[in-house]
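Omission of a single protein chain aside, the complex is shown with its protein chains in their original locations.
For chain A:
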Amino acid sequence: MPVLWVIAIVLVIAAIGFFLGRAWALKSANGDQRRLHSLKGYYGYNVALKTVVPAFLMMAFWLLIQPFYINSEVSKLIPEAEIAEGSNLGLVLAEVRRTADGIGNAVDAGVMDQKLATDPAADVEVITQKLKDAGQIVTSDVTPSVLVAAQKHRALSNAGRFAMSVAVIALAIAGAVWGLRETNAEFRARNVVEKGIRVLLISAASIAILTTVGIVLSLIFNTLEFFRLYPALDFFTLLEWAPSFSGRGGASSLGILPLLWGTLYISLVALLFAVPIGLFAAIYLSEYAGAKTRATVKPLLEILAGIPTIVYGLFALLTVGPMLLTVFGPDGTGWMGGGRAVMTAGLTMGIMLIPFVSSLSDDIINAVPQSMRDGSYGLGATRSETIKQVILPAALPGIVGAVLLAASRAIGETMIVVLGAGAAARLSLNPFEAMTTVTAKIVSQLTGDSDFASPEALVAFALGMSLFVITLGLNFLALYIVRTYREQYE
């Protein structure tokens, strides 16, 4: 039974439970609502909660755990010798899963009958042919033991799915019965329901923690796996990035330094571009501009912040790059070889960051109290002198924090560099050369054809880990600076 149906059935049971619970509570009070402890709805909610929550929890756990159980059962069926040179158990298991899915689809399509699909002695070639007829993807790796394992996989997952449906629905009914049995006029339904709601709210809030844990664990495990295959020292110190695609770890040199250099260089260009423009725009908007100008210009600038990064990526690739090329390319000064360069990505990223810097700085400048401006004017300072000597020093920690946040955005930016910066890792000072970044390489290593167990793919997780640590570090630093050096005004 599909999962969606199970969910629907549980919800129907809950709805019935709700109405029954409400009715039973009223009946136990002889139809007089005033003799109930809680409002009658709470008795219904009590039953519904007890139906839904345990059943869905069990379903979630079952769905998580079943694949592990099946994998361990199925891998017993695959002899050591079956695992080919250069392959591993995971790849064979993926093959098993694919074959099992294929058989399932073939049976659904009516190409294969149930008997053939479950016959362990079936001829591999017959099955392969049938699978091909059904339009399923079949590789040459289907061997008798893979086939047997696939059939076992299919049998187990079908049985597991069926057992889950039965168990979940049974639990839902049990929960409903439990809720209904406690229903009587004295039962403190409201308190119980409110406690339940509180628990649900806490678990929703905990998802933020779970997400962080998920990110950290998925990064750490794969990074450790990568360092098992590839020396960590090389990763951090090699000045060369040259992944091989032969599948053998030894031939690639995977040094993060050229990528980090590209990342920092592009971010630096972006910040050099965005910070002055953003800061001056913020100063003008908060100190000089009238209410009307402010009300029109600010939202207009913020449009730049709402535009998705893919748009900036395309803008870099197809507008900024060719534009720079006409000025600095072979027909101009001759500094630039191709449209993709540090400058292209940096300028585009700078445009993206202008509203980010300006709106953050704007808030900070506005937070400087008016009395400080008035004091400065009273001493005869002009507006610009007030800004330079009073407001900016007072707002400096906040502005530095804003710049650091912008830097962390720039370092983590992906689409602009994927489309605008180029693919070659280089350690160079020339801003008109193509370089590549950490994020661009994460994308290229994980979207290629290399399998997930090779160091060439796993390196992406190590890169992701570095990126995560760097951006997090910058954010903490920004927060620290703002907190520590902030002037407190009454």
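As a working rule, a contact is a pair of C-beta atoms (placed from the backbone, for glycine too) under 8 Å apart; a residue touches a chain by one contact, two chains touch by 3 or more; residues count from 1.
One rule holds in what follows: contacts and distances are computed from a predicted model.
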UniProt protein name of the chain not shown, from "Response regulator", "Phosphate transport system permease protein PstA", "ATP-binding cassette domain-containing protein" or "Protein-glutamine gamma-glutamyltransferase": "Phosphate transport system permease protein PstA"
Residue among A:I9, A:L116, A:L224 or A:L304 that touches the chain left out of view: A:L304
Touch criterion as defined above, residue of A:F56, A:F315, A:F328 or A:F432 at the omitted chain: A:F315
Contacting the left-out chain in the complete assembly, out of A:I442, A:V459 or A:V482: A:I442
Contact partner of the left-out chain, one of A:L20, A:L360, A:L467 or A:I481: A:L467
Missing-partner contacts on chain A, residue numbers: 2, 4, 63-64, 67, 97, 190, 194, 197-198, 200-202, 204-209, 211-212, 214-215, 218-219, 221-222, 276-281, 283-285, 287-288, 297, 300-301, 303-304, 306-311, 313-315, 317-319, 351, 354-355, 358, 382-385, 387-388, 405, 408-409, 411-415, 418-419, 439, 442-443, 446-447, 452, 460-461, 464, 467-468, 471-472, 475
